[in-house]
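With one protein chain held back, the other chains of the complex are shown just where they sit.
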Amino acid sequence: MEKDKTGWSRRSFLKAAGAGVGGVVGSVAFPYVITSAKAQSATITYLTFLNPREKGPRQEGTLALLKDFETKHPQTKVDVRIIPWAQIDRQFIIEAAAGKEADVARLNLEWLHKHVEADSILPLDDSVRDWTAEQRKDWLLPWEATVFNGKKVAIPLEHRVQVLYYRKDLLDKAGIKVPTTWTQLGEASKALTSDKMAGFTVGLSKKDNASNLTQWLVPAMWAMGGDLWDKKGRAAFNTEAGARAFQFLADMVGKYGMSKSSVNMGSEDLTLAMKAGTLAMAAMGSHRVGTVRTGKGIGENLQTAPLPVPDGGSQAAYVTGWFLGVGKNTKHKAEAWKFLEHHVSAESQILYAKISGEMPSRKSAFKDTFFQSASGAEMKSWADYISRSGKSYVLPEKFLELGELLAVAASRVVVEGTPVKKALQDAEAEYNKLVG
Amino acid sequence: MPAGTIRHADGRGCGAAETPQKGVRRKRFLSPALQRAAMWALILGAVVMAAFPLLWTLATSLKPMEDIAAFPPRLFPERVTWEHYLDVATQSDMPEYFLHSIVVTAATIGLTLLLATPAGYAAARYRFRGKNLLLFVLLSTVMIPGTVILVPLYVLASRLALLDTYLVLVLVYTAWRVPMVLWIMKSFFEAIPAEMEEAALVDGCGRLQAMWRVALPLSGPGMAASAILVLVYVWTEFILALTLTSKMRTVTVGLYYYMTGYGIEWGRLTAAVILALVPVLIAFFLFQKRFMQGLTAGALKG
Partner (left out) sequence: MKKGEQWFALTCCGPATAVVVFITFYPVAYAFGLSVYKTNFARIQGYVGLGNFVRLLHDSTFLEGIYKSCVFVFISVALSMALGYGMALLLNRDLPCKGLIRAIVVAPWVIAEVSAAIAWRWLLDPGLSPLMVGLRSLGMPDLDFLSHPIWAMAAIIAVSVWRFYPFPMILLLAALQAIPKEVEEAAEVDGASYWRRLVSVTTPLVWGPMLVSAILSTLFYFNKIVVPLVLTGGGPGNATELMTIRLYREAFYNGNLGYAAAMSCLIFLVNLVVSLLYFRVLRAEEGR
């Protein structure tokens, strides 16, 4: 086709036609060939966001667990598929609706109710029928928290709690104590902000499901005795508590030096910034410490502490986590369950925690000596923080939309200078319209 | 022709400066030298504007991590490193995505040519009942862009169990490009005189044979133009591939997920962008003439 000489074009037309027909035939046949080959050797697909081929503590932990599984179950091959964490749940639901979801997937507990509603995961009652009462009590979260409509639908894989990340060396150098209230946090942030360093930043972007913002606001509201949503799932943030929370965000920018670029930041950006040493403090899930510590010059200079509370408020810990779900349409139910069981066993959780820095979800895992050692003590302190101040909760159906509206409101307050009351009112009206 | 006018310069250099005809007063906006300088400045500006973002991406992909984060940023890498390219080639799934893109692109080119060439031929050579209606229908696909049918296509593909297959992408891309290719082939066929086929018909060839033996061999340039346009389109298509594929991701979707994955590591991301750019840019530079030909023949209509 590339030659100008006209004599070539008939041959090229044939080639093109052949390619076309071949392409069509091949594209129909190719996937069938692959899938039938897989079915024969009992290969299960595992959908996750941690790529075992990449560098990083959590990725290496994932690889270690996979290798351990394949050693113990040599007949089962695992085919890993990667989707970014903010998209993995909706991708799974979409694929389940088409009957093509993975056999086992790492899914977000924040999306559990959506999975149940979309009927994308398999209830596990058959597989856990023989579990003793002791086994059922062995979890940081109550057993019933993942039982919907009488069915056990998820077993948590690991947990994380929102904590304050801070650079101990920077705080020490400036002679600041670890902040425990919002005022102290603001002052510390102001003191640490410079040309090359941002003090404290909350990610206000709506990307990644607005997760950094919602994970900041939820415990903030709890600390003041309020909540973002009420029992009926309607907006509960247009209150004094909500106004205080948003006013703090405005003050962070106005008084305490938080950059307006925060409207475009999410947890990923904050992690990168802390890792690069350009951010002194942030509020994030406890699971990222390993990653941040790999930054040059960071290491043990990064420490965590319970979240600062609004002045006069009480401690509240926001626990989230991931679970392994079995796809509703899986054709390898036995193997998928074995995979799940392996990964949530105490042994695996200890192995994973040591490498990745992610907290186990089983109480018995914490009995391991690792958690008495210096490196494990941090994780133990998070578990204690959870037992002291953790609160159980049920997310509203329109949680995603809520996050988006809150991010828009925060952006309006911070960037456009909209009065807090108005921004909250508008967001409340929009949200209640959705809930109906 | 009056001598000395700029327009009659040969292709190499500028011609002689304009000399005013005797007796004709002319208002000059700027002196010719200034005019020329301004023109070149504008052209240079356009070239820089076009190339700079891509060159900056290229430069970033060749810098080691520390240099990328350094401020002030330097335009040219001090040290050139290939580590990001190696990362992308060995540690990511991009090679797999390249394979998917290549398969889908090749199949779409083949299928589009297969369907649209005979149709373009018939439209060029014959008047038949329904021809105007057909052409109008094809033309009106311009009012149905991807974003409008994204949602129904997704639901349809889901219902037909075609999600995440090569087939669904090839079919949709083909359907989207057939109107343009048909128009291109039609104008190329129209440019070929019909006498030779008529002679063949007189000699006893069937119509199919006339097309096959006489017209088709002459349509090489048309097919080349169509092929390069379809290639550029399919290789760079994003939104449909994002919606309809998961494991069978194409390169463009892979780039997006690379970006939204675990924070943005600019070294690797820019390397991946360059790798995805290279095939298309090479094809474009090599077959530029065909590309432009195809565009002017078919673009107004497709």
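In this document, chain identifiers A and B correspond to the written order of the chains, with residue numbering beginning at 1 in each.
The criterion applied here is as follows: contacts are C-beta pairs under 8 Å (C-beta built on N, C-alpha and C of every residue); 3 or more make two chains touch, one makes a residue touch a chain.
This one's a predicted model, so the numbers in the text were calculated from it and none came from an experiment.
In the complete assembly, the contact with the undisplayed chain comes from B:V178, out of B:V178, B:I192, B:V214 or B:M248. In the complete complex, the hidden chain is touched by one of B:V47, B:L86 or B:L99, namely B:V47. In the full complex, the hidden chain is touched by chain B at residues 1-2, 5-7, 9-13, 21, 24-29, 35, 39, 42-43, 46-47, 49-54, 56-57, 60, 68-73, 75, 115-116, 118-119, 121-123, 126-131, 134, 137-156, 158, 171-172, 174-176, 178-179, 182, 207-208, 232, 235-239, 243, 251-252, 255-256, 259, 266, 269-270, 273, 276-277, 280-281, 284-285, 288, 292, 295-296, 299-300. In the full complex, chain A contacts the hidden chain through residues 90, 93-94, 97-98, 117-119, 205-207, 259-264, 278, 400-401, 407-408, 410-412, 415-416, 430, 433.
Going forward, only the chains that are shown with their structure count from here on.
With each centre defined as the average position of its C-alpha atoms, the distance from chain A to chain B rounds to 39 Å.
On the chain A side of its complex with chain B, the touching residues are 1-10, 12-13, 16-24, 26-28, 30-31, 49, 53-54, 56, 81-84, 86-87, 91, 94-95, 97-100, 207-208, 268-269, 271-272, 276. By the touch criterion given at the top, residues 69, 91-93, 103-104, 106-115, 117, 157-158, 161, 163-167, 170, 212-213, 216-221, 223-224, 227, 246-248, 257, 260-264, 286-287 of chain B touch chain A in their complex.
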